[in-house]
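Of the protein chains in this complex, all but one are displayed in their positions.
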Amino acid sequence: MFQFLLRRIGLIIPTFIGVTIAAFAFIRVLPGDPVELMAGERGVSPERHAALMKQFGYDRPIWEQYLDYFFSALQGDLGNSLVTKKPVWDEFFTLFPATLELSICAIIFAVFIGVPAGIYAATRRGSWPDQAIMGTALVGYSMPIFWWGLLLIILFSGTLGWTPVSGRISLLYFFKPVTGFMLIDSLLSGQKGAFSSAVSHLILPTIVLGTIPLAVVARQTRSAMLEVLSEDYVRTARAKGMSPMRVVGVHALRNAMIPVITTIGLQVGVLLAGAILTETIFSWPGIGKWMVDSIFRRDYPSVQGGLLMIAVIVMTVNLIVDLLYGLVNPRIRHVR
Amino acid sequence: MSDQAIETSSDTRATGLRADLQEFWHYFSENRGAVIGMWFFIFVCLVALLADLIAPHGATAQYRDALLTPPVWQEGGDWRFLLGTDAVGRDMLSRLIHGSRYSLFVGCIVVVGAMAVGVTVGLVAGFVGGAVDTLIMRLMDIILSFPSLLLALVLVAILGPSLTNAMIAIAIVQQPHYVRLTRAAVLGERNKDYVTAARVAGVRPLRLMFHTILPNCMAPLIVQAALSFSTAILDAAALGFLGMGAQPPTPEWGTMLAEAREFILRAWWVVTLPGLAILLTVLAINLMGDGLRDALDPKLKRS
Partner (left out) sequence: MTNTKLLMVTLLGATMLASGAAHSKTLVYCSEGSPEGFDPAPFTAGTTFDASSKPLYNRLVEFKRGTSEVIPGLAESWEVSSDGLEYTFKLRKGVKFQTTDFFTPSRDFNADDVVFSFERQLKKDHPWNQYTAGIAWEYFDGMSMPDLLKSVEKVDDNTVKFVLNRPEAPMIANLAMDFASIMSAEYAAKLEADGKKELLNQQPVGTGPFKFVAYQKDAVIRYAAHEGYWAGKQPIDDLVFAITTDASVRQQKLKAGECHVAPYPNPADLADLKADPNLQVMEQEGLNVGYLAYNSLVAPFDKPEVRKALNMAINKQSILDAVFQGAGKEAKNPIPPTMWSYNTSVNDDPYDPEAAKKMLEAAGVKDLKMKIWAMPVQRPYNPNARRMAELIQSDFSKIGVGVEIVSYEWGEYLKLSKAKDRDGAVLLGWTGDNGDPDNFLAVLLGCDAVGGSNRAQWCNKDFEALVQKAKTVSDKAERTKLYEDAQVVFKREAPWATIAHSVVFMPMSKKVSGYVMDPLGGHWFDGVDLAE
């Protein structure tokens, strides 16, 4: 196991270096001129333009800029945002809890509905509830979530007026962030109604972001269950007269959970991509929206830093999933 | 595509082709959803092909006397515009019909592009092995470390917002999946008897790669192709929605949706219809993809 761990971590180092090169290179070839953009319709003189390029360090040789970037990044210095002039690292971690909170809620939503639905469908294979569940899951899986979000806003916020339109909590409540998670902070603040306000703000974004993972989890659970249910030991258990509930609940579920957990781990990338759209629609102050804004504003250091941080998160989660997988399923360690 | 795959896989036993096809169709048609999906997909393809004939108006023709006309069944509707008009008086139905071309086009180009590159690279990685393999797989790891939509977004920002660039970006983001699949399949097949036999018989490496090994890894690739076809349509629409895909006045569905966003409160049809078109098309392809997987995947066939 230890060797497997070492080998797996060894693989991550070249990938990490590759990712820094990629994040750096992408941004350096972006067309458009940050100085022009800052000046807007007003424009800048060629002299001032040159001076500003120098001030931002865009006039040095590219490899020098890269090495500088790489070693600063290792120390957690991702440069300063061109727009707010604040460190990108700080900006990222100010906004990250919002995305994390939303993602966790979306995953919980997906798992708590998706797993039971998948199990139920598997045990009733071929019946109309199975077909209905799988049909719905496929619709969810095919959903353009940016459109889905708009529809939900029209219906629940516009027509019915049940949920707030956007934001993380009603503005009536004001407290200093402690954890950055609105659900927890609202409880810690002790203000009456703050928590339920935070919850009501979370509902629609959670549904929108959770829709695709929900569909994937339901489908994956069903097929994993079907596979396990057809295994010999389950048939034996069944033949021995074990109650169906017990068969499903004890034997099948435990084994079927391995691929399901992997699937959930692999949804992190999907979630972060979905966060871009969800946060844009709901004005959710997280990193997805921040990335889109930064791309449009040509805020080079922010896009660079954001790309790098997001890639590192995805890599880390993948590593953890792999390690867990290796832990529960020893065969993996030898195959690789 | 599937026919072709089966054809090449059995070129040594041509008589088996008919039987294979029949078997495939047997399993495929068992899945009612897949068949419905297929018919709907064929319908969309026909609409796209015949767009110029069946669309009642031009996709960019503006009727300035009819801005934001609702669909016919609603008060204020106009029989000239069955599904209403948008903010500059363009017929929604015609735009949706023409839009099908862009979505299918995006899907096809992305799948073909990503598959051609991905399969070749995957074959090379699996077949050559060693340092080349390591390098390729690390490169793929790097690409896969970025969430696909984010990577596509940044790539389009680099290349400049347009449908072509969106397609390139999406193809780049998708090809690692083909590389991994192909490589895994090649590694699985490489040491099998028939490959060893062919190699001993002096078959050249290129021929060995494309003629002997590839046909035998076709099934998962076809399933992946269906999957990436629908993902490509969704991603292109998402990029269009963020203003980084097809540019107006192109009647691409995601772009139409982005343009229509400001009318969300006033004109439901300009917001709802393009999204519905995306959903239905993607759903049909996914239904078909499920059917293909069931019919082609021998492991599931058994159960």
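For reference, chains read A and B in written order, and residue numbers begin at 1 within each chain.
In the analysis below, a contact is a pair of C-beta atoms (placed from the backbone, for glycine too) under 8 Å apart; a residue touches a chain by one contact, two chains touch by 3 or more.
As the structure is a computational prediction, the values presented were derived from the model and not from experiment.
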item: Which displayed chains the unshown chain touches; value: A, B
item: Contact with the hidden chain (one of B:Gly77, B:Gly129 or B:Pro161); value: B:Pro161
item: Touch criterion as defined above, residue of B:Ile36, B:Val72 or B:Ile264 at the omitted chain; value: B:Ile264
item: Selected residue (touches chain absent from view) among B:Val35, B:Leu67, B:Val117 or B:Leu276; value: B:Leu67
item: Touch with the omitted chain, as defined above, among A:Lys86, A:Arg235 or A:Arg254; value: A:Lys86
item: Residue in contact with the excluded chain [from A:Thr94, A:Gln131 or A:Asn255]; value: A:Thr94
item: Touch residues of subunit A, complete complex, unshown partner; value: 31-34, 36-45, 48, 52, 55-56, 80, 82-86, 91, 94-95, 108, 112, 153, 157-158, 161, 164-168, 170-172, 174, 176-177, 183-184, 187-192, 195, 280-283, 285, 289-290, 293, 296, 298
item: Hidden partner interface residues of subunit B, rising order; value: 60, 62, 64, 67-68, 87-89, 157, 160-161, 243, 247-249, 261-267
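We adopt the following convention: only the chains that are shown with their structure count from here on.
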item: Between subunit A and subunit B, centroid-to-centroid distance (C-alpha), Å; value: 24
item: Residue ranges of subunit A in contact with subunit B within the complex; value: 11, 14-15, 18-19, 22, 26, 29-31, 135, 138-139, 141-144, 146-148, 150-151, 153-154, 158, 223, 226-227, 230, 269-270, 272-274, 276-277, 280, 291-292, 295, 303, 307, 310-311, 314-315
item: Residues on subunit B engaged by subunit A in the complex (per definition of touch); value: 33, 138-139, 141-142, 144-150, 153-155, 157-158, 160, 230, 234, 237-238, 241-242, 254, 257, 261, 264-265, 268, 271-272, 274-275, 278-279, 282-283, 285-287, 290, 300, 303
